[in-house]
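Below is one structure, written out as structure tokens; the observations come after it.
Only a single protein chain was left out; the remaining protein chains are all shown in position.
Chains: A and B, in written order; residue numbering restarts at 1 for each.
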Amino acid sequence: MLFLSRTCCTTCLLERGLLRKCKVEGSHCAMKSSDNNHKHNEISTDNIKTIDSPFLKMVDINKVFPGVQALKDFSISIKSGEVRALVGENGAGKSTLIKILAGVYQMSSGEIYLDGVKQNILTPSDGLNLGIVSVHQETNLQPYLSIAENIYIGRQPLTKWGYVDYRKMNDDAAKWLKELGMNIDPSIPLGAISIADKQMVAIARAVSIDARIMIFDEPTSSLTTAETSRLYEAIKILKQKNIVVIYISHRLEEIFQICDSLTVMRDGLHVATKDISEVNTEDIIQMMIGRNLSDMYKKTDTTIGEPVLEVQDLSVKGILKDISFNVRSGEIVGVSGLVGAGRTEMGRVIFGDLPMDSGKIFVNKKPLVSRSPLDSISAGIGFVPEDRKEEGLILTLQVMHNISMTLFSKISKLGIINSKKEKANAEYYVKKLSIKTPSIKQQVQFLSGGNQQRVVIAKWLGINPKVLIVDEPTRGIDVGAKAEIYSLLNELAKQGVGILMISSDLPEILAMSDRILVIHQGQLKAELSKEEATEKKVMGYATGQIA
Amino acid sequence: MEVLTPKSTIKTTNNIPEIEFERQGNVAKVIRFLKGNPALFILAFMIFVGATLSPVFLTVNNILNVLWIVSVLGIVAMGQTILLITGNFDMSVSYIVGLAGITTVLTQLQGAGLFVSIALGLAAGATVGLLNGILIVLTKANAFLITLGTSILVYSLNLILTQSKTWYSTIDSFLILGRGKLFGLLHYSVLIFLTLGILLQFILKKTIVGRHLFAIGSNPRAAYLSGAPSNKIKLLTYVFCGVTAALAGLVMTSRTGSTVANAGEGIDFESLIACVIGGTSLFGGKGGTVRTIVGVLILGVLSNLLVLLNVPYEAQQIAKGSIFIAVVLIDGQIHKR
Partner (left out) sequence: MKRLKQILLQHNVIILLTILILFFSITIGKYFLTGINLHNLSRQISFDIPLALALTFVMIAGGLDLSVGSVLSMGAALTMGLQSNGTVFAVLVAMAFGVAIGFINGMLVTKGRVVPFIATLGTMTFVRGVMLTYTKQRPIAGTSEAFTFWGAGSIGFIPVPIIIVLIVCLILHILLKYTKIGRNMYAVGGNADAAFLAGINIFRTKLFAFMVAGGLSALSGILLASNLNSSTVHLGLQSNLWAIAAAIIGGASMTGGKGNVLGAILGVVTLSILTNGMNLIGVRSYYQIGIRAIVLISVVSIDAISAMNIRKQQLMQAYGLRQ
């Protein structure tokens, strides 16, 4: 059984492809062999560290993106064989942190130490060479090659004549899979197995290349209970191999089951690191939010009128089943649920972006018959998508052009655009929504996240929507700007718009919704009023604990 | 156009970084304009070279001649430009050019009048465009391969229709299209070419459809989600390209009054070059028909020079291939996503 310990000599590490021979005579370092000007780091194997000192140390990590600082002097240390949960709301910086560790992003400042030695992780290859592996669902796998080949891609075992030794590859792969509890034939193509199995293949691959740090990012979002248990067993095995495991999840009950400790992040800052035995759910949530719910921006009271949107028995094969609800004028209906539950898909179906297999949709009592975004827009539905950069805006176009995209009828006659009207319209919305931009002709890609989101909303305001579906309205927006978006939504509700707000941000949902819909695995499991909703109840329905 | 560029430094105050913007003065504005339109430089440069190398070059006669020769390519390039802006292209234009001429001449020989035969010729182009559009929009297949396929299909149709023989138009007034001059000076075909270019530019910049075209080319997903009827528009752009190619074919046929099976060969490639040199990106979302006019002129001047200097045909091919590669490389550098 392959077992990586700090007592392993540099020769073994070299053979396993973890080190590259360095130009400096007689030493080894963990840099790419093609990189001749790398900083020479020696992995010292003389001081055998005790089991108590941390294997991974990240010190004062800062990461700045245009418009927002994702990480602020963040530090974390984890020991070998420790399973550390990383918790925090959306935008807390968890994703950014692990991407920096894996080499996908470069930090703006800070230091990373592996086993006491400072490392420069500048590319994903660097991360991989150091044994840092992210287990995503299937983005790192080859769909058309066999399972065994996926495990051994780039380092296939060779026969003594230099050919790929398929038999050895299949046998070795089968061994790794067996260790993780999978009795699958490794010679079958990867495309043939389920997502959960693919995840296990990714883990098998990581284990077989002697990963030292494994990162899981919401791994159980599309797994059944049985598959989740299998994942837990696999993580236990990783623990035994003294691998550092970083586990990001919103499912607090999972964390209690599998993790040794947890680190809470908020707004890019380190809040607390505690042993799992020292905390309970309420503590964690309190640390995550950091403020009382009553301090959060709240939904203002509005007159709630007739239903502007009615959905009956909406079903999409394999994704949604028999969803029925309504949204009334002046109301904000929050949609909560885990990633992958089907919330965004529900929004897209209503907007006409995803075809539905059965069901009926009514806007102001009128049935919505044809199914395309254009038809939904004509009926008065607007859609602020999750990914504003890819789906909500055209980044290379001006602010003005983006705002005009939906309301050509207002600013044009016979198809010809009246530039004066267009300009006036754009300036009106920039003022009304306080969009910070040097000019309406500025390309939106240069605006900050919060301002970009305001441009998207401005675009939809132009159609005088009766229903506005917003998906993750404050994702990637810093706290100050968030409050302004909330006030915008409140303003819209006051004017009679019915808002369907899809969000993973629990405090946001609880503060802003008049009613909360909870979706679990494609079905509407609960509809809670503002008064009866609590985080525990919502999470309970969302995770399926409450049936 | 007032455009602001971000300074490279990111200042951080209260942990929220700000990107500073500089306003640019008028001089900078002019420089920016020139930088954004390198094609004008190239054209100016080539005219300069031409004037020095050949005494005949800058004569009114030669200039008008170049314009006349280039107008067929120019008309095709107009349709291609529209397609490129939406992120597609059409490699079947060459044989659509042929098909239109063949249809028109053959129907004339069957007794059809001037306008009917012209209408049928244009309809033929529209039909092929429709076929292209349907295949590409429905299957989301590689536009390049599909249009190459239809290109061959149309070629075989041309062969079948002409039986490899040359056919002559029977209506004299038809020849006015290709040979006639306005006020005895400017060929009608040049007029059509330039007018089309300016008209389309207006549509691109000032109408809803134009905006949709750019949006679809830049980010088809966002455009779709904002209510642009993407599929319909893409289909129509292909039909439009088919019609412009057909129009070019009619102009070409009416110059000689005759048509052959392989008429129009090579125009697909040349129209792409012209568009890209002019500044329309192969990646979609950028460009314009006025720019393409410049690009077409550049190609025209180049060919004219090569002919005046007695450069053989094969070398011209090498030149065209190299220029295409160079231009595409630069296009990739500028418009890389």
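The rule is simple: contacts are C-beta pairs under 8 Å (C-beta built on N, C-alpha and C of every residue); 3 or more make two chains touch, one makes a residue touch a chain.
Fair warning: this is a prediction, and the values are worked out from it, not measured in the lab.
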Which shown chains does the chain we cannot see touch?
-> A, B
Per the definition of touch given earlier, which of B:56, B:160 or B:199 contacts the omitted chain?
-> B:160
Sole contact to the chain not displayed, among A:86, A:284, A:319 or A:379 = A:319
Provide the residue numbers of subunit B that touch the chain removed from this figure.
-> 135, 139-142, 144-146, 148-153, 155-157, 159-160, 163, 269, 282, 312-322, 324-325, 328-329, 332-333, 336
Taking the full complex into account, what residues of subunit A touch the chain not shown?
-> 124-125, 128-129, 137, 139-145, 149, 153-154, 156, 158, 162-164, 194-196, 222-224, 317-319, 321, 340, 342, 521-522
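Methods note: only the chains that are shown with their structure count from here on.
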Separation of the C-alpha centres, subunit A versus subunit B, in whole Å, is 44
Name, in rising order, each residue of subunit B that touches subunit A in their complex.
-> 1-4, 6, 10, 12, 15-17, 19, 21, 206-209, 211, 214-215, 218-219, 221-229, 285
Which part of subunit A faces subunit B closely enough to touch in the complex?
-> 64, 66-69, 72, 351, 353, 372-374, 377, 383, 385, 390-397, 401, 404-406, 408, 412, 415-417, 419, 438-439, 441-442, 446, 459, 478, 480
